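Of the protein chains in this complex, one is absent; all others appear in place.
Which chain is which? They are A, B and C, in the order written, and residues in each are numbered from 1.
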Amino acid sequence: MAGPGSDLPDHPDWLWRNPEPKRSYDVIVIGAGGHGLATAYYLAKNHGITNVAVLERGWLAGGNMARNTTIIRSNYLWDESAGIYEHALKLWEGLEEDLDYPILFSQRGVVNLAHSLQDVRDSVRRVEANRLNGVDAEWLDPQQVKEVCPIVNVSPDVRYPVLGGTYQPRAGIAKHDYVAWGFARAADALGVDLIQHCEVTGLDIAGGRITGVQTTRGRIAAGKVAMAAAGHSSVVARMAGIDLPVQSHPLQALVSELLEPVHPTVVMSNAVHVYVSQAHKGELVMGAGIDSYNGYGQRGAFHIIERQMSAALELFPAFARAHVLRTWGGIVDVTPDASPIVGLTPVDELYVNCGWGTGGFKATPGVGWCYAHTIAHGEPHPLNAPFSLDRFTTGALVDEHGAAAVAH
Amino acid sequence: MSQEFRTTSGGRIDRDQAVRFRFGGRDYEGYAGDTLASALLANGVIQTSTSIKLGRPRGIFAAGVEEPNALVQVEEPFPEPMLTATTVELYDGLVARGLPGQGRLANEPDPARYDAMHAHCDVLVVGAGPAGLAAASVAAASGARVVLVDDQPEPGGSLLGTRETGALDWAASVAADLRANPEVRLLTRTTAFGYYDDNYVIAVERRTNHLGAAAPAHLSRERIWRIRARHVVLATGAHERSLAFDGNDLPGVMLAGAARTYVNRYGVRPGRRAVVFTTNDSAYAAAADLLDAGVEIAAIVDARPDANPQWRGVEVLAGHTIARARGEDRVAAVVLDDGREFAADLLLVSAGWNPAGALYSQVGGRLRFDADLGAFRPDGCRQAVEVAGAANGTYPVVGCLAEGTAAGQKAAEATGFTAGQVRPLPTIDERPATPPVHLWALPGDEATQFVDLQRDVTVADIRRATGAGMRSVEHVKRYTTAGTAHDQGKTSGTLTSGVVAHLLGVDVGDLGTTTFRPPYAPVSFAALAGRDRGALHDPVRVTALHSWHEAHGALFENVGQWKRPWYYPQAGEDLHAAVRRECRAVREGVGMMDASTLGKIDVQGPDAAVLLDRLYTNLISTLKVGAIRYGVMCRADGMVFDDGTVIRLASDRFLVTTTTGNAAAVLDWMEDFLQTEWPDLRVRCTSVTEQWATVALVGPRSREVLGALAPHLPVDNADFPFMTWRDTSVAGLPARVCRISFSGELAYELNVSWWDALALWEAVYAAGEPFGITTYGTETMHVLRAEKGYPIIGQDTDGTVTPQDLGMDWVVSKKKPDFVGKRSFARAENARPDRKHLVGLLPDDGATLLPEGAHLVEMETLPEPPVPMLGHVTSSYHSAALGRPFALALIRGGRDRMGERVYAPLGEALVPVTITSPVLYDPEGTRRDG
Amino acid sequence: MAEQTLLRQSPLAFAADRLAEVTRATGGAVYIAELPFLTQLNLRLDPKGPAAEAGALELGVPLPTGPGAATSGPAGSDELTVVWLGPDEWLVIGPPGTESDLAARLRSAIGDEHAAVVDVSAQRTTLELSGPRARDLLASGCALDLHPRVFGEGASAQTLLARAQVILVGRRDGAFRVLVRASFAAYLVDWLIDASVEYRVTR
């Protein structure tokens, strides 16, 4: 008898080379997270730019890419957000084939619960905006929530009862590591050098233009440099004298042991701060609220986990005797308007992609696509143009937490 | 055949107390003191389940929390998924089964209680083996407050699995001393599972589970201990490890130390005839104890070439290794590297020990590979922590005792105590150790050489990962899933690193381990949630009138943590009917509402007006004593943050009200500026939210009601004008009456002490009776204010809205040189004519109620998405007064579009609506004076 | 108006029976009762200024100068208790019904100094907690070290108890006063009663 996991697809026998860095590249991408890897892949594939290195300070995709709760959805409020996330979702829908890698993309739907009358208003607002933006979205009443996910407690005796939820059927999850490796393998095959344990320690700028990077493995020259350092974005940008409006915070997640299927979709509740899905092998994957303080330690405080568990049991009493197997933390770079920053910087040929905070996994193919375009053309792709750094000066924010804040 | 593998005597089980249980559909008996694993072994059950991926037979491999194999599902008395048989204490009525893959959650709610406790101590000792007991004993004797936690039912640690009677007696007497000391808390069945900053250690105590159905319901089943220690001693012992050889997953392959524990502690022979395979001395102790208990030892295979070839009459095959364990569904024979074969039903393995470094590493302690030890050991940590005994790589009992003593002493001294008299340590006769050798993988068929038994990961799998290009053990973990199962690689982690290093030809020390993360052992969700569930999940805040509202049938709305009456349905009424009735009563007669949840802040001091001028967009300093002004606060980004009224009580004293949700935030906001920006301002702020209860008395007949209640108060318009207040007595109660209106009607807010709230409310209700006074809730309040175009912060605003967007230019002072938010109004984005403005909307059909959240578009037919949107409906109601539904909306350039028709896409339809002023009711404001 | 019906109501009046039941159910291990209507004045002034001295003199109780302390007096009595709330903030607790008088006395003693005296008597209500398990009961929701040597008679703190902000005052014989905001009082009582289940006497 074979158990869960035995039906999971095998990884390919070959993933990537481990090359020594060359002395110079057309493009250097800093950070081999999902974003950096996808960017390198689309640079090669869409723009024919293959003399590319992705430099990674640790092991490949060992940052937030290794530690996110893998929720993919595009039901964001504002047009600008819907544009880029929906572009990403469309790419997700063909990604397995494109990368020729089983990434376990599962469109099992995502429910965002509403617990107060204001939540309901915000949810309906988001659903209506989504529809007009061509994003699939539905409003579910509590009974419909229960139909989509039978173990949600929709009774009124919950402290903050479920008043309904928004539902995006095309949303879902994918296996984070496989996604990273799929992009890595495909980029490697197109000639991109993936260089691990190579930390960028300085950015060389001459006459207002980037010329290369200093690393723990020596200087590497570059025509263009693209930052994709997520939690470390401020640290890297500082090397070019650039301050970014981001703050790095710990964000924690946890998994249970493997369980028989009980949770067929993804349920998120902002009000009580818990996000749940059941991964392919059967473990419950849950995200928590963010730790309040700045932190680069890849770990958070325990009361956040305790809070998350009480929230989980409010919504899912059936989880009472499930066990937490492992908790962990990542470093998320949060912007004042909870939207990312993707585009040019004050330094010529130095590009920035950061500020995805708690929700950038879902954007991986989309941002890789647009960022590669931005780098190749020296100007923003229309989908990331609204996410420029100078919006903070003009005030043209894309405020995703004021209205219908949903993290992840 | 009852317990045929049970020894005739010995062990720490209670042979007088038989325990009946069921496993895999069959009934068995064991003894009190057994674990499920020891009871199964006693009954000859050697295979517990099949493996997750390959479906191979699997049995009991270890004797404690490190067990990777013997997963079970408890079905009764209450379903609990995925436990290890080695950690389930046996109790009467236990029903369990082996678990190959996924655990099962219960369908019914868990009736058990769970709770948490905070504990503080000078010295926390984790682990009550010889090292931990010694440490705790010294620390306690010094007078320090000590907490000692151990995950076993009784103190003693590894000693419990030995026949070291001297040491065991010592342990028992130390434990007795500790129990008798009021400054010591000795917690058994308690696992420290998380070690966090500032010596914060989280533990879980399993309090009643081992009692089975007899567990008292009023006691918490599991308890989380949040322990804050000034100094920590980790004496968590070590886990024995195996190595990779063919068939090393067969039931009957067991860690040598575990077998020793089964014989000595549980009086169980794990087999009849054993081969022992070792790389170090420790397995000889196991062999000796098994031999004495009547287990035949077929041979000892010792990988060390210089091992003594004879031991107690047993052949020692020095310098040899195992080629494979052979058998169908359990070990039948063991084949050596030279082809020799020994029939055996048990293969005891020891490939060395891994100090239990998980907790140490969780909190940032470094682990370094010690080549002599052949394992990773503690090597420096920022916390105030000592590591002692096997956890530190020190294995002889004497060494553990000495290290524990030293650690306890150091911890006590570090926290200001002087070590005192301690119980003398036992003397133990231990042979000097011969150095071990270190092996990871033996030659053979890599596809049957298991590294992680629980995840079915073999050497072949690891070779595929390294072959694919992986160089990091973190990648190999994720590619193969090694170390990610229930046991988190307690026995397999170091082995995985060893095998990867071996395959890559690198040093295992350079390669390192994967990251240790809490929890050290799995912990239930319910334990972590504790009592913060249901009504206790988050405080329910109520006003002084809550029981009255409940008794009068109110339905409640959660507003932040508050419960506010939403509406008061009468028989047969739905929301709409009730609200229509309530609204009509207020517009035509008189209504009353509990407005106590508004935040109230007493702001006083010579510079109070200066502070308020800086924080509100409008001018507050010009307010006269006795008068009231509405004010708006913005964040520095210029977006509306809060609104409310400001009452001037004296030249240097104000009472500020805030929205219900923002009371704390506004007070924090004020204190922030006072303490950090303008410490020169002489202002004191005090929250008085609950000091006062507030009853809104609203409607054209409100003056008459107030007149009746406060006969001495002149209430006509001239004597008591709009936006003024009076201190007076109402219904004989000291009260502050404010003439404020949030509905456009003549209205008063009556403020009395929280203690007097019910008395006031009942008096108003009685006095209003002749006028048909009607209680109303938040929904009616919202309708009434919306008819007047008054925004609700948080409903009609979303953090992207300025006062100007709300059409409230009048509340933004042009005179003040600065106030918080002012500078932002000058940014490019704020000057755009097409910002979204708050406007009114009237559906052209006079009947459609627009959903709140609906969007508006310009065109009569929808194009393909993305459809350009103009804005959205923020508030929408049926209006009794207007006789039609209406809405408020934020619309791009809305104020310049008055009278224009736009469309709300609702389902398939496009509903035409006309943009109007947001003030739809009594725009001239004639009603406010009655 | 029927004046006699206009009775004051303390925030926990409705819970008195349930609290009394706790003592019975726990065999006296835990005793919880509301002390309603205590006078409470929030006092804010410069601890080093003349107002501090004048205020203390008027009260007959020294203002505690540091955290963790509560003082009582006038000498030999504990009619008034002054709790340190912050570096320039105290809570003066007195017998029911004295708030106006006490506030007036304080204000006139302080004179023209920049100080605030705010009547907050109804803002919080007070619970008296005692019995052999009182400390454990608190420890299940309070992160402070409540060991008698650390938090004994005369100790005080503002902190969190469960999810409510409270002022904790150590009293004689291991008893405590817990001051909680009126709107949170019902929650806290529910929480305490639930916590006391642990100490139920069973037969």
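Brief remarks follow.
The definition used in the following text is that a residue touches a chain if its C-beta (ideal position, glycine included) is under 8 Å from a C-beta of that chain, and two chains touch if they have at least 3 such contacts.
Quick note on the criterion: contacts and distances are computed from a predicted model.
Chosen from "Segregation and condensation protein B", "Sarcosine oxidase subunit delta", "Sulfate ABC transporter ATP-binding protein" or "Dihydroxyacetone kinase subunit DhaK", the protein name that UniProt gives for the omitted chain reads "Sarcosine oxidase subunit delta". Among the chains on display, the ones the left-out chain touches in the entire complex are A, B, C.
Touch with the chain that is not drawn comes from one residue among B:D14, B:D672, B:D809 or B:D834, which is B:D672. In the complete assembly, the contact with the undisplayed chain comes from A:L244, out of A:L15, A:V162, A:V225 or A:L244. Note on the undisplayed chain: of the listed residues A:F302, A:F319 or A:F387, the one touching it is A:F302.
For chain A, the residues touching the chain absent from view are 232, 234-235, 243-248, 292-297, 301-303, 333, 336, 392-394. Chain B residues in contact with the hidden partner, per the touch definition given at the top, are 196-198, 200, 226, 228, 364, 382, 636-637, 664, 668, 671-673, 675-677, 679, 817-818, 820, 822-824, 826-828.
By the touch criterion stated above, the residues of chain C touching the omitted chain are 67-68, 85-87, 89, 143-144, 157-160, 165.
Here is the rule we use: only the chains that are shown with their structure count from here on.
Remark: chain A and chain C have CA centroids separated by 49 Å (rounded to whole angstrom). With centres set at the average Cα position, the gap from chain B to chain C is 30 Å.
Counting partners per residue, chain C has no residue that reaches two or more other chains.
Taken residue by residue, chain A touches two or more other chains at no position, since every residue touches fewer.
Chain B makes touch with chain A in their complex at residues 50-55, 78-82, 100-107, 109-110, 112, 116, 194, 196-197, 200, 202, 224, 364, 455-456, 464-465, 467-472, 474-475, 478-479, 481, 484, 486, 488, 515, 517-519, 522-526, 528-530, 532-535, 537-538, 540, 557-559, 637-639, 794-795, 798-800, 824, 827-830, 851-855, 857, 862, 864-867, 869, 872, 874, 905.
By the touch criterion given at the top, residues 1-6, 11-18, 59-60, 62, 66, 79, 82-83, 115-118, 120-129, 131-135, 157-160, 177, 196, 256-262, 272, 282, 297, 301-302, 305-307, 309-314, 317-328, 393-397, 399, 401-403 of chain A touch chain B in their complex. Across the complex, chain C is touched by residues 113, 115-120, 145, 216, 218-220, 226, 228, 531-532, 535-536, 538-544, 546-547, 562, 597, 602, 604-606, 682, 684, 686-692, 709, 731-733, 753-759, 762-763, 767 of chain B.
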